[in-house]
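One chain of protein is taken out of this complex; the other chains stay put.
Order of writing sets the chain letters: A, B and C. Residues in each chain are counted from 1.
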């Protein structure tokens, strides 16, 4: 079974290579009756667009989305929604020499062995450009979730070791989109930016941690025992190229705690059951418990760096060196953040339909 | 869509409640011709069995597995393999009072709201007992992977903050199964054991970190872009009740590194392409790269503790307290470890068939 | 991908061989709160049971079903419902000689080639005994559909060319279960019975046509463009070993008609839209239209006959002859009818959940 389809009730299929004709997605399972226009998608795409600031790649793609089907008179029809973005600005020449010299921590080597023949230009399908389809589909998922009052927030929790501590929801809402690293604390944002620019200057890159929060998720999303909500979120985030770790609630910190410290005590507030703490991150037994869903993804430093690196020549089967040219992000955190949000939105929309919170045919 | 089926080419469906008649699994997609007997399954089940040491629950279940179908004259037939374990030793009386008082960090609350009517005895389907089916199926996956030379190792990397550093494969093979906490360093194992017994005495519990290593995985397992090998592993592990975080290779540490530090340089050794380091954890672009697959799972402290805890009364909708009786593990790490191995084995077997390394019909 | 799972929202996985330990099924996706006992299942199983009359095989199986999970205090819990029937009465000795001499129109030959090693006793997994799992699961589907007022009827429309014409729903309800061939016309039933007994005497067998009718199906079941309701029904019925053709509404007769004859005119009756005729069989564009769903399945004559037949010796690769001993049905129509009903019920239950008519978590 191939792997370019995600979700079961709200299901997306993506396609397209970095330097091919287009990248796109087909969304199947969006109920009829949702107001939807290209501007709804474009807003989210603009957040992941290259060349949006000095800390991102300068590839000059406008990423203009076109809706080809499934929307009529401004509303979805329940039919598959096909959307695409034509690739406009790319230069494949720097990749010619890389064809036989796999870039460290890139997929060149594994694609070469697995597929034999593959589109190596700009990383092909393994490029971060693939995530255009995710964000495009995620924009619809977000609109659908908004009908249930669900809101998804994301912010740069940490970049190259510089992190923010406890942060108020209000600060994320207010600040995260107001600075180029998408940090919810404006002072730390400045430090993060400097750290990225320092790495850029060195021909290097840095990683970080993205935190996502979903608010107003009702009790009941998630299908035990394998399609637990946190299990599906985990897969969703780990399927993003740059992500190397995922945790929910207390996450790896939970491993260091005692049960009496980690357990979230229940209490009643205005007739609603809540928990005093949220170490479980809003999921109990794989099912949302009504508290905010809090997840974090570890983002590795961008693999494409200008610094010379050791590699091999796959034709001659001998050691070699490369220095990667082209346009690259010195830190992918600010641009991968909307991708992470999109993936979380896709999982929640899928599970909201699966659990019966959204009618699958029409709103 | 319900959630009790896992995998696509090597697919399992589990069932059963903690205090119900039986727990079991149907494995569909195992090729014909694999030698298989109940003893192969029993060996793995005995590793997750309760009452195996002083650090585990004392529920006296022998967990004897029965194969009902799909095996003939000692070999698999390509047909579904149904296996079950009848529940023998359980006492549901302590759970009667818990029915309306959800245990903190357990699924009682979410099941009550989502399903209305559910089997609350012993945690029902949300009990760790559910994992019998996983280990049962995982034993077959391991045998199948052995045909490709793939070996899966697991060890307790950390318990309540007490951890082992870099550890040799040979030490894991030699030591991990020789001590009751399954630590590969016998001295640290002793400390971990003491830590668990201390928590037990306090009526409390502790968490930890499990590390898994898969050796000899060929280049090519994993289906971009969503069914990446690490994405599926991540889901597999996160679907285990006690797991709150998953990371591969450098994981969350990668977030703190520079690209030049995190990238794994390629080199040629005896005509084979390898990497000098393994920060990627054996997966590049979602596809195995021939290096060991290294993943870690954060395991939370057991939620069931004797200490009094705050909760709510769901009938009266008011605050309440509980103290959980019954037989519980003061630390689930030693027993969840074979479950984690099973889940990794299931993902690898699934992807080995999906990628064409194992013929789906017959060996 | 293996093939022993059917359905997506209401999903069943079956297992078991004719002469193995047991045959069974796991039903995943039945909402919580449905009253269910073993007697509900047993009633349907008794309808497909062998040795129920002179026109069926005399294998003395009582087919006693056991529910292992997913039901608590008489109601479903939303968790997988595992059910099994232990095999009691079988004699594998007649099959020993058949092992290398594939029975014409049986699966012996294809299983031998595809799987190499398989359980050939009594036809193994390819035996009609496999359908125990279908009927077991179908019984639950029927109970679930009854909550929507949906009723499923089946009757023997034709046996060895002896057929009934237009038949009233009331006659099916009244007569079909009152005679051993399950014909809705008691006079024709007698003729059908004689025809079967004649074939039996000759050491031969006969085929027939089963007709199924689903009443009170609401408008809206079916997911275009591939998972159309009629497409899924077609697969469901064709997956039964003995079925060689499926048609809906006018079916193959439609091919001989003009559009003006075949089109079903709409009209309004008491504020509800209906059609004057039902050539479409209750499905338009793959979606139920509120009219009765009418489908027919062509059932081949039982392949196992006593008469000598030409075959080959697979070891010696040369021509050979066989005469099949053992207990066989001279006509499978009466016993395959409840299986067909079960498959239709499974498809309708699946689509009722998929289309939002039944809440997936709880009734």
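Here, a residue touches a chain if its C-beta (ideal position, glycine included) is under 8 Å from a C-beta of that chain, and two chains touch if they have at least 3 such contacts.
Computed from a predicted model, the values in this text were never measured in an experiment.
Only one residue in the set C:107, C:167, C:214 or C:342 touches the chain that does not appear here, and it is C:107. Listed residues C:126, C:139, C:342 or C:361: the one in touch with the omitted chain is C:126.
Along subunit C, the points of touch with the absent chain fall at residues 1-6, 8-9, 14, 102, 104-107, 109-111, 113-114, 125-126, 130, 158, 160-161, 199, 204-209, 219-220, 222-228, 230-239, 241, 244-252, 254-268, 271, 273, 275-276, 279-281, 284-289, 298-305, 307, 309-312, 314, 317-319, 354-355. Residues touching the missing chain, restricted to subunit A, are 1-5, 8-9, 11, 13-17, 20-24, 26, 28-29, 32-33, 66-70, 72-73, 75-82, 84, 114-119, 121, 124-125, 360-362 (touch as defined at the top).
Even with one chain removed from view, subunit B keeps its contact list with that chain: residues 1, 8, 79, 220, 224, 354-356, 359-361.
Just so it is clear, only the chains that are shown with their structure count from here on.
For the pair subunit B and subunit C, the distance between mean C-alpha positions equals 38 Å.
Between the CA-based centres of subunit A and subunit B the separation comes to 26 Å, rounded to the whole angstrom. With each centre defined as the average position of its C-alpha atoms, the distance from subunit A to subunit C rounds to 46 Å. Residues of subunit C in contact with two or more other chains: 1, 8, 79, 360-361.
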